[in-house]
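Read through the structure below, which is laid out as structure tokens, and then see the notes.
Note that this complex is displayed minus one protein chain, with the remaining chains in position.
Labels A and B are assigned to the chains in the order they are written; within every chain, residues are numbered from 1.
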Amino acid sequence: MSNDIALQAIDLVKHFSTGSSGVLGRATNIVQAVDGVSFTLPRGKTLGIVGESGCGKSTLARLVTRLIEPSSGSVVLDGVDITNLSGKALREMRRKLQIIFQDPYSSLNPRHSIGQIIGDPMRIQGIVTRPNEKAEVQDLMQRVGLNPEHYNRYPHEFSGGQRQRIGIARALSLQPSVIVADEPVSALDVSIQAQILNLLENLQKDLGLSYVFIAHDLSVVRHIADQVAVMYLGKIVEVGAAVTVYSNPAHPYTKALLSAVPVANPSMRGLGRRIRLVGDVPSPIDPPSGCRFRTRCWKATDLCAAVEPPLQADGAGRVVACHFPEETPVTIGQSPV
Amino acid sequence: MFLFIVRRIFFAMVLLLAVSFFTYMLFAMLPSDPAALTCGKNCKPDVIAANRIRLGYDKSLLEQYWLFLKGIFAGRDYGTGAAAFSCGAPSLGYSFGQHECVTTLIAQTFPVTAYLSIGAFMLWMLIGISTGAIAALNKGKWQDRAASIFTSIGVSLPTFYIGLLVLFSVVIWLRILPFPSYESPFDDFPVFLRTMILPWLVLAVLSAASYTRLTRNGMLEAMNEDFVRLGVAKGLTRRIILRRYVMRQALVPIVTIAGLDFAGLLGGAIITESVFSLPGMGKMSIRAVVESDLPVLVGTTMVAAVFIVIANVLVDIAYGYLDPRVRVK
Partner (left out) sequence: MSNEVVLSVKNLSVVFHTPDGDVAAVSDVSFDLRSGETLGIVGESGSGKSVTASSIMRLNNSVTASTSGSILISGVDVLTADEIEVRRVRGSEVAMIFQDPLSALNPYYTVGKQIAEAYLVHHPHVSKSEARAVTLEMLKKVGIPNPEKRIDEFPHQFSGGMRQRIVIAIALINNPKVLIADEPTTALDVTVQAQILDLMKELQAEFNMAIVLITHDLGVIAEAAKDVLVMYGGRVVERSTVEALFSEPTHPYAWGLLGAVNSLSSSGRGALATIAGSPPSLIALPSGCSFNPRCAYASDVCRTEVPLLRSIGLQGSVTACHLPDVEILSIGHGVASR
């Protein structure tokens, strides 16, 4: 049973302390970046995580890949709790769980050739031996759509889209089972975004990879994800099948978020379908009591301030943390007729 | 902001205490016997022993340190009976080499160092910032290249070399100025000026080099900022943009480094003072090293430390005033 689950996050919490402390210091501020997030990623599937800046989605990416340590909670990879691994087991975990970053350029060593960038981790982890390293690397380059003859080139000789392909090849070089992609296409031009998304989907099909795909661009996530989790101020407010979340959002925040996306169709302009959220996202240092969205929610009542709504299934197969979930289906983001 | 300043000052005090402890212990651990150095050639064991007791070197190290610390606030008495003498607060000890209270010695030499530092500092800020600004405003042209050559020379050539070269060419060869002999500005101002002009210039020109680079790069970086572009897009004049947008940004790191450099200078411009025979704290320190005159060394080190710590606090406060992102959260 657990074999069908690639990755599981259980009640992950990450609190950062900011400000000064110590002698004569003011009280420290605690930023509740991620506050009790759980999710399950089935093998071979894609979980999309969406939310606006400051919602904690990038912190979550770094938590599940153990680039930072959680304040509490645990991460389970292929049935193994990886939260407290160290030494050899940690290295093995790192091999199986790879991350792709937003800015492909700053995540590649400018002094290493593409051959080294992709080949070194393979050799270090004992996946290839020297004699067949080059052949393996070039095979991988071909697979991600890079010209194998560019084996000896350096990152600066490539365009943004190609660099992201290098980043993907490097992640794949260790034969991972799960890839966490943190805003992998948001630095790329529209036409290149589509190329990279297609590549990721093909790789998933061919290699049976599981993805955690983090993005602020709702249409990108809609396209690639099977499951979507919507985050707001460090918490998941809604999670479900992508089709359901997008066509029938249950949480008011999800609905507002979807309605704010400009539609590439001028004939839909001014149809009054947009929900205007007022104000800004509150500070994660001092989040609102109860439901964290209540300060901007048009449905909020005293109940919302007093009681935090649990993340639970409603009747329609949606999992939502709201006292007053949305009823009416909306149609948003349809292609122009 | 007030709390911030109070906290910085508190930490500065703690830091100074730590510095005094380590300085004292470090010098006390040197393998020379301070008491044996008090009487030179005609030392006899009983004189050494008597001096040891008189200066307190018979006590344990910690006790000595405590007496030193107490002396700073309460002054210190040495010896008993007819041979007794005292150094008033703030006492930094007694120099057996020069037979004088360290505080008195510092009071004599510090003004020289201060005149040298203040004059050189003002000159070098003037030279550094203006050449840097000229280079930035003429990026890629001959002015910029000239500034860059000046910077490389200034950064790479040592003071003692340039100092001696200047001294040789101006004083000995060209005879434009007489050989430096220091007089207080209150006694003989023209002589003071004639003596100080060369050390000021040498110190200023050489130190200005890094400020030229700092100013040039800071301004060029600022000119690429979006907010400078918005300033231009507002229709502001070039002068206002340079002053309120470009220089404002470039000045922040300059103030920081200048504060620390100035404080370092006040601790004694050892090489410059030696080359130009200025009777300042730096020259005195050198002499103290040669003579193993520990109390003088401890004293000058403490004075230098005080200036650096004070400068740090002032720089932090200035930083808050210069950059609102530090001041208001």
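Just so it is clear, a contact is a pair of C-beta atoms (placed from the backbone, for glycine too) under 8 Å apart; a residue touches a chain by one contact, two chains touch by 3 or more.
The structure presented is a predicted model; accordingly, all values stated were derived computationally and were not measured.
The chain that is not drawn here is touched, among residues B:Cys43, B:Ala114 or B:Leu236, by B:Leu236. Checked against the hidden chain, the listed residues A:Gln8, A:Gln102 or A:Gln162 yield one contact partner: A:Gln162.
If you put the hidden chain back, the residue from A:Ala181, A:Leu257, A:Ala300 or A:Val319 that touches it is A:Leu257.
Contacts to the hidden chain, counted on chain A, fall at residues 52-53, 159-162, 189-195, 197-198, 201, 216, 218-220, 222-223, 243, 246-247, 256-257, 260-269, 274, 276-277, 279-281, 333-337.
Seen across the whole complex, the unshown chain contacts chain B at 140, 225-227, 229-237, 240, 244-245, 248-249, 322-325, 328.
Just so it is clear, only the chains that are shown with their structure count from here on.
Remark: chain A and chain B have CA centroids separated by 54 Å (rounded to whole angstrom).
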